[in-house]
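Only a single protein chain was left out; the remaining protein chains are all shown in position.
Right, subunit A next:
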């Protein structure tokens, strides 16, 4: 299990299924595996890098979509990120397997997968901390432990390294203030912040560049799907701290855990004898209820962008033996697909002006939920919601807001477009109306 590099390579072709080799991939093998997927599925995939780790390894992403490299207006963007703690290895491997699996299934004509790939832009980053992984993987067998390789090469725990927006939102909740996109002057802040690891910076830029809608962040060390908020409101060690979208997040987390038998097994004993898993329900947990995490990537997504992210803990053991990888795949593959499909829920559409031009950065608010999303460059927006009746309001500076009522089923997403009238247009209209009235008056009264 997790033997030195040579050992891993020697066992390379031990377990294989349809191009998926169930073994640990070091950095070269990771790259190779992604290249193989790209070569096999050139029409629907693309590899890119969001930047480099501290030691210079590319933070590789493989994108799967029917038009790779392009954001198609109206097509939601999804991401999976694994191995942000380098010694939490299962997520990294699952994502490599997933990429290959999606490619294979697409070519086999698997309807679910074909539909997903045609209607979603799926980004898969198997490892956000390749440096940490190398360190962890180099540990001989039994010595793989809870800490070595967890942080990046600088010793920074990436999941504590993001700007802490939870604190800001808690203040805003009390005193008023924005409920979304809390990181103002983002670029400047990020680039000038010396405390941010290169991996963290890269991800932040990535989040800002692509209008992600849904995401999951894969970890290890336990078996649960964790959702926002991660940090307790009061500052205590454990406290259920719900975010405005608690309902949909519970649904999203369940959509993952329900398909993972051990994760959703109510009778499963905790990973370690003295673990407190009292907050776990149906394989899900509110982050802060489990334990408080400040500066995490999950909440950063929710509070700085439109992206809803959950954290999935995939394995009691952080770096389990290679022989177990196949069974982890079996336990998770349906969950990974199910979670992907969640992106096609709620409401989606376009915000345009009266001439049909897209209005970017319009706000879409939902009555009763204190969290707004914004429209992307093409005016497109996506608002994940659990089934129910809602009032959606689209607004943008210089435009008159419009509210629409929507009945939302479980899925698929309901399309709702907004055509906003700008103030000046309204002024013109009013002016015209006034002129009309004046004309009528003058005719009647013989001015």
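In this section, a contact is a pair of C-beta atoms (placed from the backbone, for glycine too) under 8 Å apart; a residue touches a chain by one contact, two chains touch by 3 or more; residues count from 1.
As a convention for this text, contacts and distances are computed from a predicted model.
K.L.:
From the list "Secretogranin-3", "Radial spoke head 14 homolog", "V-type proton ATPase subunit a" or "Importin subunit alpha", give the UniProt name belonging to the chain omitted from this structure.
P.N.:
Of the names offered in "Secretogranin-3", "Radial spoke head 14 homolog", "V-type proton ATPase subunit a" or "Importin subunit alpha", the one UniProt assigns to the missing chain is "Secretogranin-3".
K.L.:
Quick one: which of A:32, A:173 or A:330 touches the chain that's been left out?
P.N.:
The missing chain is touched by A:32.
K.L.:
If I consider the whole complex, including the chain that's not displayed, which of A:60, A:182, A:197 or A:364 touches that chain?
P.N.:
Only one of A:60, A:182, A:197 or A:364 touches the chain omitted from view, namely A:60.
K.L.:
In the whole complex, not just what's shown, which of A:67, A:107, A:324 or A:374 touches the removed chain?
P.N.:
A:107
K.L.:
One chain isn't shown here. Among A:42, A:193 or A:361, which residue touches it?
P.N.:
Reading the full complex, the residue touching the unseen chain is A:42.
K.L.:
Spell out the interface residues on subunit A facing the chain that's missing from view.
P.N.:
6, 9-10, 12-13, 19, 28-29, 31-32, 34-43, 46-49, 52, 58, 60, 107
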